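Below is a slice of the complex: some chains, not all, each in place.
Naming follows writing order (A, B and C), and every chain is counted from residue 1.
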Amino acid sequence: MSLPTPSLAAFLSASLRRQLLLAYRRPVDTINPLLFFLLVVTLFPLGIGPDPAQLAEFAPGILWIVALLASLMAAEGMFRQDYEDGSLEQLLLSPQPLYLASLTYSFAHWLVTGVPLTLLSPLFATMLQLPVAALPVLLASMALGTAILSLVGSIGAALTVSLKRGGMLISLIIVPLYIPVLIFAAGAVRFAAEGFDPAPQLLLLAGMLSLSVALAPFAISAGLRISVDAG
Amino acid sequence: MWTWFHKLGSPPWMYRISGRILAILLPLTVAMLVVGAVWGLLYAPMDFKQGNSFRIIYFHVPASVVALAGYYVMAIAGAVSLIWRMKMAEVAMKCAAPVGAALTFLSLLSGAIWGKPTWGTYWVWDARITSMLILFFLYLGVIVLYQAYENKEAAGKACAVLSLVGMVNIPIIYKSVDWWYSLHQPATIKFTEESTMHSSMLQPLLLMILAFYCLFTCALLLNMRSELLRRGVGTSWVRALAVN
Amino acid sequence: MLAVRGLGLERGGRALLAGLDLDISSGQMVLIEGPNGSGKTTLLRSLAGLSRLGLSGRIDAQCDELLYLGHRAGIKQLLTPRENLAWACHSQGWNPAHIDSALERVGLSGRADLFCQHLSAGQQRRVNLARLYLSFDAQRERSLWLLDEPFTAIDRGGVAELANTMAQQVRRGGSVVLTSHQDLPLDIPLRRVVLGGAQ
């Protein structure tokens, strides 16, 4: 079946714009992860006691765990709407390459959840007494890490979207895959906080990012095809 | 080559061959398990610092080692089923998951039991322990995803994709966990890593590891046979089986 | 344009249809009939290539454009009709310049900038149907429409208008495969494929 492929670039930018527009029309999706982040960061002192020294020591870990959960929650509903209203069917039928289309989904998801998290993380970090010296590294690790999380999260979302109320099954699928990100990212921040050189971990993160940019879309498109077929 | 590949894909053939293999392998496995267990539990010398509690190693270590190998078996089967659209590989993948998960659980359990006498607590966050736990999650993910899908054909494909993704990640996960563990030199008792075990302790251990590999194979084949029957209900060859 | 050989579909262990041969050449309009649950939707979805599960036999589609409208509207509640169609244009490579006239023809020009969540059932279907006009205006050779109950929730005027468009599409050399439980006001030869009541 041979179909003429219309301008790819135009399609990709349009699809990106569409996702961002939808996110803008539904700000709750953007705000909730931040809100959630804020909430949990405030819960921690309540939960584990307010001693600044302790908080400072665990700030990197806590920040990253919460970031991970936030983007996990955001990932869950990523394709749900498009699946239920049939947009996904139309996407699969369109002559455009699904590989790139699914990449735009992850990218939009990152712009809408990852970037705000990254930008606000210094605020949360100071709430947790993270030394100021570590903030640049925190920002870098957040930017890289959340991008990976978005890509990996999309895989889980694509595989589970057709399951009626598949719900948090996604967490089981992708949290294990998140773990390396958590370890290296939190490690980088900790190193920075303790005055060591975090470059190696950041490089590792960059490597993992490029790996997932290259491979994740295959898994995502496969997952989407299966889901639409099974639905 | 292709004819062979084709054969491999046909349920009746697979059913017959697996039957033959099991006829030999199953008794062998049982024998090795018994010998290894008796040897390890009764005759192998006692560990000077851990006393008899260390003998659990004869289940713990084999379980741990084979559990990891099991995931690769599952993932590769999944890859084959995706690339060559081969039903049999999908069956293998589906059936490998619970077996591997069980072994992983055995490793966790035996380890935890072992932990009490050695560290005075059931659980510590050691690198190997943690990565084993994560492996357990990876297995669970595949199993639960398969169950969650109504349509088992779709379930097979989805799980194949998932297990592939997992396979790419396992090395990264293990490396990261090791690095994490070395990062916080914890106050806990560490594994006596490159264990300087006396060969009289080592030999039964090696035997048990081999036995567990065979055990995995047997469990996998048995599982596959029942799955093949379940899927083949109503087909001629299954009816033929039912007759005689 | 579409060649089906020995197609078999099974669901939940029960065969919905078996050994179906079907050739759809350009300029043909095919109506797939059958009682509820006879497998029309499933057939259409597999023709569109959306469902491969439980499918046997071969389907070859030789077309420059394949358009499937199913039970799911495929429009975003939080986008306006115009935005929804703009997206459709990009993904299908249609000319966005035709959106207004398409909206005009489905009688939504007054609602073009209202969120679709506020539209009535029929109006939402109409947004979806506007794709047909866009595809029509794209003037593609060998374009194949697969329409699953396109008249659902559409008022009489709309039905007539729609049937008319299909007729044009067929005259122009495209082809249409549709299912419907209503009888269509059509003046062109109609090929009927009847699926047995699996009900």
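The rule is simple: a contact is a pair of C-beta atoms (placed from the backbone, for glycine too) under 8 Å apart; a residue touches a chain by one contact, two chains touch by 3 or more.
This is a predicted model, so every value here is computed, not measured.
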(request) Since each distinct chain appears just once in the view, could you give the copy count per chain for the complete assembly? (result) A x2, B x1, C x2
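Everything below uses one rule, namely that only the chains that are shown with their structure count from here on.
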(request) If you tally contacting C-beta pairs, which comes out ahead, B-C or A-B? Let me know. (result) A-B
(request) Would you kindly tell me how far, in whole Å, the mean C-alpha position of chain C lies from that of chain A? (result) 36
(request) Averaged over CA atoms, how far is the centre of chain A from the centre of chain B? Could you give it in whole Å? (result) 32
(message) Suppose each chain is reduced to the average of its Cα coordinates; what separation in Å results between chain B and chain C?
(response) 49
(message) Two or more other chains touching the same residue: where does that happen in chain C?
(response) 53
(message) Counting only residues that touch at least two other chains, what does the list for chain A look like?
(response) 229-230
(request) Show which residues of chain A lie in contact with chain B when the two form their complex. (result) 155, 159-160, 162-163, 166, 169, 172-173, 175-177, 179-180, 183-184, 187, 190, 208, 215, 219, 222-223, 226-227, 229-230
(request) Name, in rising order, each residue of chain A that touches chain C in their complex. (result) 1-7, 10-11, 14-15, 18, 21-22, 25-26, 81, 84-87, 89-96, 228-230
(message) Which residues of chain B touch chain A once you look at their complex with the stated criterion?
(response) 82, 134, 137-138, 140-141, 144-145, 148-151, 154, 157-158, 161-162, 164-166, 168-169, 172-173, 175-177, 179-180, 183
